[in-house]
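Worksheet: the structure to be examined is printed underneath.
Yeah, one chain of the complex is gone here, protein chain that is, but the others are all in their spots.
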Amino acid sequence: MPSDLTFWVQTIINCLGLGSLLLLIAIGLNIIYGINRIVNLAHGSLYALGAYFGYTLVANGLNFFLALVVAPIMVLGIGLVVERSIIAPIRTRPMLYTLILTYGVSVLLDGLTKYFWGVQPRFISTPSFLSQTIHLGGIPYPFYRFFILIITFGVMAGLMFLLGKTKLGITMRAASNIPEMVSVLGINMNFVHVLVFGLGCGLAGIGGVIAGPLLTVYPMMGSEMLISCFIVLVIGGLGSLRGSVIAALLVGTVQTLGYVFITDYAMVVVYVMMAVILSFMPRGILGEGKFE
Amino acid sequence: MPRISWGRVMFLGVVLIVLFLLPWIVSNRFYLRLATEILIYGLLAMSLDVLLGYTGLLSFMHAVYMGIAAYTVGLYLKHVDPSASIWLLMVLGIGATVLIALPIGWLQVRTGGFAFALLTIAFGMMLYTIVWKARNLTGGDDGLIGIPSPNVNLSSLVLADCKDPTSIYFITLIVVILCFYLTRRIMRSPFGAVLESIRENEERASFVGIHVHRYKLWGWMLACALAGVSGVLFTIMKCSVSPTVMDPGAGGSVLMMALLGGLGTLWGPFLGAGVFIFAQDYISTMTEHWMIFLGIFVIILVLFVPKGIAGFRETLFRRKAE
Partner (left out) sequence: MEVFKNSLNLNRLWRHWAAVGRPIEKQKEGKMKKAFFVTFAFFVCGLLLVPGNGWAQSKNPVKIGVPVTLSGMGAQVGVDNRNGIVLAAKHKKTVLGRPIELIIEDEEGKPEVGVRKAEKLVFKDGCIAILGVVFSNVGLAVAGEADKLKVPFLTTNVMTPKLYGINKYVFRCGQLADDQTAVGHVMGIAADPDLSKRTYYVLADDYAWGHSCAESFIDLAQKKGIKIFNPKYDNAALTVADWSPFISKVSAAGVDGMYSCLRSPVVPRFTKQANEFGLMKKIKIVAGGSPSEADLEAGGEAEVGMVTVCCYSWDIDTPASKQFAKAYWEEFKAVPPSQGAQAYVGAMMLFNAIEKAGSTDADKIANALKGATYNGPYGQVRISPKDNSMRTPAVLTETRLAPPNPYGAKIIKKVLVNLKPEQLGPPE
């Protein structure tokens, strides 16, 4: 058991870093479920698409920060097209159909991604100040992971402001609880749904561009991340934003420490955690989850 | 008792005749093996139909229970007794599956709906990871290979040699038909009606006095037992097992097959399995970008034919009854 300070400081920041990355990617899925009641299984593919778009933009000379804005908008566009043409027609049907449909969309998007970009892993190059190693009192640590923390913080703050303080956000939250009342008040529910879905897709895109330089951009990134997202969502409570913050940190910590100490069965521990919480606390850690 | 229409009886007869004469209609060995595989996965999809179509419980990793039986039978054949009787293998396979499915099911049926589905993922991934990690026992991702094919014996009479694909086909066909008939009888009995009522509205069912958890558990056990049967058949046919038969992709595929064929009928999933396996094989031969086509296929399916192939008639029945 390593006992030196360097190792422990690095490990703690690793936990935070992984947790914040998971949060950033999972939050979009959470919002779409929480407000639209749609389980968007294509979320992973949209996240991967964001990363690939980011790669292409940066590779063609665009500044990384600009790409961080443009790529999510492109993903948002694709998400809207998908939503209007494919998902909207079956929104009234039982959830099972949206599940299968979004699964089909994810397979399609994955296939298209593979078709256009090939199978080899890609790197998104970042400006050098982002990829430097900083030294915290002699302990080396990549600056980029702090950058992820900053971005996640910013995104969460923005979301909390949007949903808590703006009229639009409050409408969205109301729509998630009592859609009928909201439409009786004269607000176009379709518009709200589209907006929320677009927001979720945009967040997926941001997650992709941020994760790209760290994890590299490769074909299976979507499906691997989707499972982690679901675990975070389930533990935090589906649809609960505060719950997902805590859950992401928890999963990030358990996973990181798991890989350090019990490398073999780390993921089994995470699954056990998920099973325990689902069986005994199906509404998530904070009890705020929603199941239709 | 529904009125037996001669059209249906004739149709059924034709289907049965074609199925039994298949080895001679389709002389190519590959197609025969494909047909056997379709029957096996059809049985697995049917078991998922029992779970989802009748009891209303969604499972994303139902293929795991096929895998448990497949591995158990494979291990037994390889290490204990290469010439074990097929009846013993059936008992072993179903027994192992039931043993593991029982505690998991007990835990899972206390929740319902989406929580249940997510729990199936959690437990399914746990089992999958354990099988993957237990390399000394299961061979890890190399899997079990070179599993000997047993003979089918009735007392000392050798009914079939399992090295012959035609024999394997017939055994599979007979077992599958048996299971189908049994399941149909069960589903048409009051027990089946109770399951359907639970699917429709759990609360009301419990108000009527039905012990919902217990019946859900029974539905789950039946589905897993049938999955176990398909697992035994799988090992006998393929002579090798690997963790990919129970990975998330396999779980998703079985769900696809059941939905494609149509839930709530028992024969729909067989058609679904047939179309799915055939299409996937055909398309992946034509192009390496088969994922694009599979995605489009699934989307078209859900948008335009949501009740699956079988659903056509089901919708018709319901409307006639109204």
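Per-chain numbering from 1; labels A and B assigned in written order.
What we mean here is this: a residue touches a chain if its C-beta (ideal position, glycine included) is under 8 Å from a C-beta of that chain, and two chains touch if they have at least 3 such contacts.
Predicted model, so just to flag it, every value in this text is computed and none were measured.
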Which of A:L62, A:V194 or A:A266 contacts the chain that the document leaves out: A:A266
Option touching the unshown chain, where A:R37, A:R122 or A:R283 are the choices: A:R122
Among A:Y33, A:Y103 or A:Y144, residue touching the chain not depicted: A:Y144
Hidden partner chain, touching residue among B:A84, B:I130 or B:I283: B:I283
Those residues of chain A which, in the complete complex, touch the missing chain: 2, 4, 6-7, 10-11, 14, 17-18, 21, 114, 119-123, 131-133, 140-145, 214-216, 218-221, 224-225, 227, 256-257, 259-260, 263-264, 266-267
Residue ranges of chain B at the interface with the undisplayed chain: 3, 5, 7-8, 10-11, 28-31, 33-34, 37, 132-133, 135, 139-143, 145-146, 163, 238-240, 242, 244-245, 281, 283-288, 290-291, 293, 296, 300, 303-305, 316, 320
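Keep this in mind: only the chains that are shown with their structure count from here on.
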Distance from the mean Cα position of chain B to that of chain A, given in whole angstrom: 34
Interfacial residue positions of chain A with respect to chain B in the complex: 39, 86, 89-90, 93, 95-97, 99-101, 103-112, 114-115, 227, 230, 234, 238, 264-265, 267-268, 271-272, 274-275, 278-279, 282, 291-292
In the complex with chain A, residue positions of chain B that touch it: 58, 107-108, 110-111, 113-115, 118-119, 121-123, 125-126, 129-130, 133, 248, 252, 255-256, 259, 289-299, 301-303, 306
